[in-house]
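So the structure is just underneath, and the comments pick up after that.
Note that one protein chain is taken out, while the other chains of the complex remain in position.
After this line comes chain A, so read on.
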Amino acid sequence: MKKKERFGQAHKEALISLGLYGVFFAWWYGAAYGLGSGDPSSYTYIWGMPSWFFYSCIVGYVVISFLVWAVVRFFFKEIPLDEPSKEEGSEL
């Protein structure tokens, strides 16, 4: 991989990570306030926990762990971190 492409890839991965951060925020916010804003006497429960808490904190945690795995597996590339040796360097 050429020198510049390494930075291009690193920049792309940084943006993907920020995107993932946004996804987690949306899930966290949507589940917590979408399901939890009503009167607590009307809450539904899953596994003994209020559903807003179950979806936001527990499912959200599982989902983000899975998404991080998927994103790293499919979009992140293994690039050399050290400077390329002289011969490779000449083609830059």
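Throughout what follows, contacts are C-beta pairs under 8 Å (C-beta built on N, C-alpha and C of every residue); 3 or more make two chains touch, one makes a residue touch a chain; residues count from 1.
In this text, contacts and distances are computed from a predicted model.
Colleague: UniProt name of the unshown chain, from "52.8 kDa protein in TAR-I ttuC' 3'region", "FkbH-like protein", "Carbohydrate ABC transporter membrane protein 2 (CUT1 family)" or "Sodium/pantothenate symporter"?
Modeller: The correct option from "52.8 kDa protein in TAR-I ttuC' 3'region", "FkbH-like protein", "Carbohydrate ABC transporter membrane protein 2 (CUT1 family)" or "Sodium/pantothenate symporter" is "Sodium/pantothenate symporter", the UniProt name of the unshown chain.
Colleague: Go through chain A and note every residue touching the omitted chain.
Modeller: Touching the missing chain: residues 3-4, 6-7, 9-11, 13-14, 16-18, 20-21, 24-25, 28, 32-33, 36-37, 40-41, 43, 45, 47-50, 52-53, 56-58, 60-61, 64-65, 68-69, 72, 76-83.
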